[in-house]
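The complex is shown incomplete by one protein chain, all other protein chains being positioned as in the whole.
On to chain A.
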Amino acid sequence: MDTEMDQIYQIDVGNLLAFNPNHRFSSAPSSREELVKECVTEGTKLVQAIADTLFNFPSTESVDGPLVQLPPPTTKLPREKHLPRPKPPTKWEEFALKKGIQKRKKDKIVYDETTDKFKRRHGYDRVKDDNDIPIIEAKASDEPGEDPFAKRLDDKKKRVDKQQQNRLQNLKSAAKAGALPSHVQLAASALPITGTKAQPKKLGKEELGDVAGLAATSTASGGKFDKKLPGEKPTKKQGKHHRYLPVVPRYGWVDEEKEQTNKVLGKLLSKHSHEILNVGKAINMYNDKKEKKKSGRSDKLKPKKDITKKKPYANKANK
């Protein structure tokens, strides 16, 4: 069926693409140049075939040269992104559809009865500006002592906030359907609010290091054998921070532990002990503590201690 010279090329003018499926090298080309030459000749034939169709298109003259309208490409190539997904209708759109509400085009200039002029709807010197109302008449339902102007502003603020919430909900449902508009991003702005009212403060690099160091020293071996993440710097002061005084004093040295306790006793029982110890302050502190215990006050800023929980490493030396 096929003739010897079956030179039907597959041409896609839209892509300036041509394919010759019938060529095969009759004999192994003798040298590289021969091969290159043959390839270029075949290529020339293909380009000529495309040009034949291309130059026969009706062309329009332009400044740069003859312009030709290319047909759409015929070879199917995969897309780079998915097809745009249909956006789910917003709450208002659903409602409008149900009720049969049509969109009405609003004019930019509106007639203002109070001044008998045409004013713009939005912007400077607009028709129903909140600041321009001189008198609000009192209704029977109004409470005495309530500022109607402030109430108006308050109502407006509430409406705006409600609209923001509605907008957020609409965007969330659109994002769920995968059809979020391209210029909008939904982002979690803050960590979830737990029992406390305080916003978690963002820690800096050094503060994090300090906190990590504190956590390390609270371990039994003082953070010496903790696994470090790649890139984490070693803690500033590793190991435990205690200085235990020797139980048995060194030969020729003073008994330091005895000295320590004696010092404290001396201060307490000395002649001038009333000057050292501020009795008034001590009494106040004691009374405060007692009151706190009594009222069982829960400082909202302080995390509540769970009494039933046992502390694994109760550090007895530190009190």
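Going forward, a contact is a pair of C-beta atoms (placed from the backbone, for glycine too) under 8 Å apart; a residue touches a chain by one contact, two chains touch by 3 or more; residues count from 1.
The criterion applied here is as follows: contacts and distances are computed from a predicted model.
One chain of the complex is hidden; its UniProt record names it "Ribosome production factor 2 homolog", one of "GPHR regulator", "Ribosome production factor 2 homolog", "AP-1 complex subunit gamma" or "MOB-like protein phocein". Touching the chain that is not shown, out of A:His183, A:Lys205, A:Lys227 or A:Lys294: A:His183 (per the contact rule at the top). Among A:His82, A:His122 or A:His272, only A:His82 touches the chain that is left out of the view. Only one of A:Ala96, A:Val110 or A:Leu171 touches the chain withheld from this view, namely A:Leu171. Touching the omitted chain from chain A are residues 14-25, 32, 35-36, 38-40, 42-44, 46-48, 50-52, 54-56, 59, 62, 64-70, 72-73, 75-84, 167-168, 171-172, 175, 182-190, 192-193.
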